[in-house]
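Removed from the display is one protein chain of the complex; every other protein chain stays in position.
Which chain is which? They are A, B, C, D and E, in the order written, and residues in each are numbered from 1.
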Amino acid sequence: MTSLTFLSINLPIVALLPFFGAIFAAWASKINRLASAWVAAFVTILALAFLAPSIAMVFAGETLIQSWTWIPAIGLEFAFRLDGLALLFALLILVIGLLVIIYARYYLSKKDSMGRFFAYLLMFMGSMLGIVLSENLIQMVVFWELTSLTSFLLISYWQYRKDARAGARMALVITGAGGLALLAGVLLLGHVVGSYNLTDVLAAGELIRGHNLYLPILVLVLLGVFTKSAQFPFHFWLPHAMAAPTPVSAYLHSATMVKAGIFLLARFFPVLSGTPEWTWLVGGAGLITLLIGAYTALFQHDIKGLLAYSTISHLGLITLLFGFGTQLAAVAAIFHIINHATFKASLFMVAGIIDHETGTRDMRRINGLLKYMPHTAILAMIAAAAMAGVPLLNGFLSKEMFFEQALTASNSSVWAWAVPILVIVAAVFSVAYSLRFIHDVFFNGEPVDLPKTPHEPPRFMKIPVDLLVIICLAVGIIPMFTVAPILAVAVAGTLQTTPPEYSLAIWHGFNLPLLMSFVALVLGVLVYVMRKRLFAWHESGVAHWDARIIFNAVLGGLDAVAKSITRSFDKGSLQNASVWVIATALLAGFIGFTSVSAPLFGDRELMPVDGVSVLAVAILMIASVLTLALHRKRLISLVMLGVVGLIISLMFVKFSAPDLALTQLSVEIVTVILLLLALYFLPQTTPKETCDLRVSRDIVIAVLSGVGVTLLAMAVLTRDFAPISEFFLLNSVPGGGGTNVVNVILVDFRGTDTLGEIAVLALAGLGIFAMLQGMKLHAPDRDTGGRLWNSDLHPEIMQTLTRLLLPLMLMIAIYIFLRGHNLPGGGFIAGLIAAVALIVQYLSNGIAWTNDRLKFDMHWVIGFGLLIATATGLVAMGLGYPFMTTAFTYLNWPVVGKFEVASAIAFDLGVFLVVVGATVMSLVELGKLSNESHQAPVKPTTQPTTQRKLEQEAN
Amino acid sequence: MFEWILSALIVIGAFFTLVGSIGLYKLPDFFMRLHGPTKATTLGVGALLIASALYFSFKTDDISLHEVLITVFLFITAPVSAHLMAKAAIHIKLKQVDRTQNKMK
Amino acid sequence: MLETALLIGFTLVSIALLLSFLRLIKGPDVPDRILALDTLYINSIALLVLLGLYFQSALYFEAALLIAVMGFVGTIGLSKYLLRGDIME
Amino acid sequence: MEWLISLAIGVLTATGVYLTLRARTFPVVLGLTLLAYAVNIFLFAMGRLTVGLPAVIDKTATAAQYSDPLPQALVLTAIVIAFGMTAFLIVLALKARGELGNDHVDGLDTESDNYSNKEVK
Amino acid sequence: MKPFLNKVLPHPILTLVLWGVWLLLNNTIGAGHIVLGLILAIFIPWLTSGFWPEKVRIQSPLTLLKFLGVVLWDILVANMAVAKLILGRNKDLNPGFFYIDLDIETPLGISLLANTISLTPGTVSCDLTEDRKRLLVHALHIEDIPATIKEIKARYEAPLKKVFVAC
Partner (left out) sequence: MSHLVAWPVFLPLITGFLLILAHMGGIRLQRVISFLAVIGLVLLSAALISATSTDQYQVYLLGNWTAPFGIVLVLDRLSALMVAITSLLAVGALWYAMSTDTDKKGAHFHILFQMQLFGLNGAFLTGDVFNLFVFFEVLLLASYGLLLHGSGRLRTKAGLHYVVINLIGSTLFLFAVGALYGVLGTLNIADMAAKIAVAPQEDLGVIAAAGLLLLVVFGVKAAMFPLYLWMPSAYANTSAPVAALFAIMTKVGIYSIIRVHGTIFGSEAGELAYYYAPWVLGLGLITLLLAAFGVVASRGLREQVAYLVLASVATLLIGVGLMSPAALSATLYYLIHSTLIAGAMFLLADVILRGRGTYEDRFESGPSMPSAILIGSIFMFAAIAMTGMPPLSGFFGKVLILSAALDDAWFATIISVILVAGLITILSMARTGSLIFYKVLPDDSVPTSERGEPLNRMAFIAVIGLLLASPILVVFAQPITAFTESAANQVFNSATYIEAVLSTPAVTEVTN
């Protein structure tokens, strides 16, 4: 029972275990440098152990699926699948992974962080396992991209090296981009099939191939495959990834990372193959890659470079096999996957040993290592021979199959003759570079100027290589007893059907493939012998064709384009930003209106015009135009603005909005005072603009805005409407207890607006206060005419008479406040009047004098205002009504008579206090600014300071 | 009779208001212009306010004297405004017509 | 009778408004403009009083009162600016 | 009358927009103030124009005859908010003048560069 | 009692004035407003007492009333005169500046004098010297400066000086 339960969740455990292991590995390095390696090895073995119980089921022909719901909205399940193909890859990943771990434990030097290395490696392993074990395609893409990320970390492991950083980034960009394409492909696939689960997708091959999205799907998936598996034209990242520590290369470029793409080809083989598009795209890419890789490998001086291009070439080979599209070709492909993984892993390890022992990887310096490290040399030679396709080694077998497929599978094509020939050419180079690897490293005289004297590596560093080479031999000699079973299930898993007949014998008699092998071997040796001339030819031209140049050019181009677009749009210019907003608004209004067929104007009866109104509006318009026209003379422009404000108040009066008129009047003056306070510190004139184009552009936008707004206003005003306002008019008295409907709306019907509004005002005051802390500005000591300021700080007559006005204005404020509920007025206006009353005192008596007499900290006034306003609302909540519910009643007191008590008045009091507090705070803080700024600059000392003396006496 | 008084006050008030503005408009220098608004206009508005007070006192049940407030207010403030404007004008040495006696420089 | 008087009143005050505004435009100096603005305020009070009479409504009184107050504050602010630059010190 | 008011709104908007697009802080403040005026009248006019009947209830008029009080309440709110905003902006303009050394809205008459400049803190 | 009263009613005249203002504002003499107005008229002066550094005493209320009458009358007359001047030809006008040496010393007195000058015949007070001893006046049309000064001093300054006494 327990085993059964376990068996139904072991696949996610296998895939996720390495990730948890990674945490332990990183942590373990703190205890002991080598502990990470042991953790990593243990985790890998544990994963194998978790996988082991399922192996028998797969061999029995079952496909294991374990799934949980995750995001049902998009059919994303947390789902794992184990079939033959997945099993093959899982075993490759884990077994070769284990060997690499053992190898790396000896490879890494003291200064390398073990914890980081093994953590990254385990995460990478987990990602790979995730890809091959995923049942859900989106989940597979997740792991797919994780391999890109973790390989980035692994390749850039020696982060201080420029080539490591560049190589890692290139790998990330190319494979990451492919991953995104794959994602798109998978999404389309899921869209077509209606499910992201492999089981469903694999069963829908017919549907997919017949769908008009087939080609996009194919291309997108292949982009994923080709980038990951370093197929032309994306192959160039792989050699640059060789900056990674060699164990990483051994792992990534033999059995894992690059095989992920191949895995995907195999996975989708039953779904996507069998069409001309498939053949051309997959076969074409494979063939070109095969050739380019094989050719280029020969000319590498870096051992790992040679192996990298060889890898590219072999991946091309496998791709080409899949491209043939036949079942037998797929068998060959899978077989070669296994073989390549073994010999290439061992070769990379050998390269690592050499690097480790000699301190270099340059084959021009490394020579004659046979006598320094004979054991290693023998291993290397066997593995290289396998790579070259020498009989009795695994590489020979799959290569034979490959030749056979090359001959048969392309029969149908017009280019039938071309494929076998090109394949032989590639094989020739393959032999040549393998030969070069052996000859140039282990023979070819004495080493040149090596940093270290080489000798055999530690015992355990060779054991992984030993094992891999033994596999090469075992498979090569007795395939039926070694590789056959796993190959069979893998093929079955790939084809999702009974595999075709194929033979794994080493001897098929004298046939064309054998001949081809022979020709390749002979010509290969020949090419190697003639290498000098070939090298010269290569160095003179082809060597400089590096796709990296294109890659860098593309990135550089992207950089340049991005910068120029960003800088030309986001110029850091306010004018630019404002123009965009306003122009967009204009366009939006226009598009909105024209998107519906409706007349611009309605047919509501309009109001007749009278002379006074015409005159007033004319003054308004002229004043506003003059505000603009005279804007460079700032003070005069400000005076014009004053006229505009005045006329607007008059308009409000005329059109039955006394409350608005009162507010407008007060706000207008406070604004003017504010602007005057500010203008003191600003230039008195605006310089003339130099850019006529901008001016005319702005004029156009301004005029269009004006016209647009006029039309919009008319469009509405010529229509009838049925507003909700009747409710307010009817309920103001019975429901709100006030006859001034505007005020009742403000403090009752829409009291929350008002609460927000006083919050804004409070914030403005506090924000201004905060902004002005510590601010110092240059205070001019003379005006624009060059005159010193008048020495009379507070003209006597103004002082005396405005003091007289204070109680009067406060009285008016209270009057306006109290009547607000029933007649024009209210907290706002009263607050503004009271604030103006205080401001006048500041104006005529100065800040110090007034502050001495006004003991309130305006913070308190604002705070209490908000408190009172909110508390009024909260009281209602206490009584079981919603926030802001008001109540009123009529009291009848002796003498005083009948009067109304409304909670809205309390609310209005809060409003009043906030308005006073915020307004006074803003202005006075601003006023103080000048006093602080005055201290340094010259005061008009040339004139008598009687006034100030008198001032002091008065205090 | 009441209507007559009212009408007269309205016309007189409006007239003096206008006179103030005419002064403002046509007089040749700032200091001379200053006289129009401070006096004529104040009186004009005063007359109109009295008209208003009368009207609302007699047309409605209540008496209406609050217009007096505006008048008083103007009588206090208009000279202060004028004083300050004149002070400013002297400070920035505005030109005066040549025939001005004791010209300020 | 009253109608006619009001009509005349409106006309005269309108002309006054216009003249004040013309002075405001002409200047020539800042004090002239301040004075013109101040006069505009006072003219507006006249206009409001007439409007109150015309509509027989007492609701215009506060606006007139406030114009008187605010006009004064604006004028002393502007004048003080000319005198001292720093209006609050 | 509607045309007259609409035109007034339009002129205020046009002048406001033009000034808002200027390069110095002070005209921008003026421009935004004019724009605020424009939108306030606009919003107010959206309740349609009524002469001589403020929404102060007495027994002489029916609901339909009063001016629409709702836009008036909205405009009142809008005026006060615009005032708060303007006040803040004015002080910000001063701050900018102090910290950037001039009153250009972008702080410099030439392009400024966020990162190339090392002494910027 | 007296100090207490001084505290509560720092400016009894002001209280009276404000009480009146309240009733004027409200356009009523209803009982409620009389009470409320009184409360406010006491409260506000108390609140703002700090703004009245120097106490003012009105010594001779009768003189004040008489003075107010004179001023009101002069305002009327002045306006007629000024209207005539304004509507006449600009060329006929003879503007001029002159200083008035002040005898009055209280700030309120000086201020009221300046105000009165501005409200009455063809004169506007333009500036007060910093020692508060001389008042600069501009006249729209003036022929005899010394006579005008004399008249102003007699007609306005004297009563004001009598009424407002510093204490």
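In this section, a contact is a pair of C-beta atoms (placed from the backbone, for glycine too) under 8 Å apart; a residue touches a chain by one contact, two chains touch by 3 or more.
Source: prediction; values computed, not measured.
Partners of the chain left out, restricted to shown chains and counted across the full complex, are A, D. Contact with the omitted chain, checked across A:L82, A:L146 or A:L450, is made by A:L146. Across A:G767, A:P795, A:G825 or A:G927, the residue that sits in touch with the chain not pictured is A:G767. Contact with the chain that does not appear here is found for just one residue of A:K399, A:R531 or A:R750, A:R750.
In the full complex, subunit D makes contact with the omitted chain through residues 20, 25, 28, 32, 35-36, 38-40, 42-43, 45-47, 70-71, 74, 77-78, 81-82, 84-85, 88-89, 92-93, 95-96, 99-100, 105-107, 112-116, 118, 120-121.
Residue positions on subunit A in contact with the hidden chain: 69-74, 76, 116, 138, 141-146, 149, 152-153, 156, 159-160, 162, 165, 168-169, 172-173, 176-177, 180-181, 183-184, 187-188, 190-191, 216, 555, 558-559, 561-563, 565-567, 569-570, 572, 574, 576-578, 580-582, 584-585, 588-600, 602, 709, 712, 715-717, 719, 721-725, 727-728, 731, 735, 748-753, 755-757, 759-760, 762-764, 766-767, 769-771, 773, 859-860, 862-864, 866-867, 870, 873-874, 876-877, 879-886, in rising order.
The definition used in the following text is that only the chains that are shown with their structure count from here on.
Steps from subunit A to subunit B, minimised over paths through touching chains, total 1. More C-beta pairs touch across one of A-E and B-E than the other; that pair is B-E. Separation between the centroids of subunit B and subunit C, computed from CA atoms only, is 10 Å.
Note on chain placement: the centre of subunit C and the centre of subunit D lie 23 Å apart, centres being C-alpha means. One inter-chain figure worth recording: subunit D and subunit E are separated by 40 Å, centre to centre, where each centre is the mean of the chain's CA atoms. Residue positions of subunit D with contacts to 2 or more other chains are 51-52, 54, 56. For subunit E, residues that reach two or more other chains under the stated contact definition are 21, 25-27, 111, 114-115, 125. By the touch criterion given at the top, residues 73, 76-77, 80, 83-84, 87-88, 91-93 of subunit B touch subunit A in their complex. Residue ranges on subunit C touching subunit B, taken from their complex, read 1-2, 4-6, 8-13, 15-17, 19-20, 22-23, 29-32, 34-36, 38-39, 42-43, 45-46, 49-50, 52-53, 56, 58, 61, 64-65, 68-69, 72, 75-76, 79-80, 82-83. Residues 10-11, 14, 17-18, 21, 24-25, 27, 30, 33-34, 37, 40-41, 44, 47-48, 51, 59-60, 62-63, 65-67, 69-70, 73-74, 76-78, 80-89 of subunit C touch subunit A in their complex.
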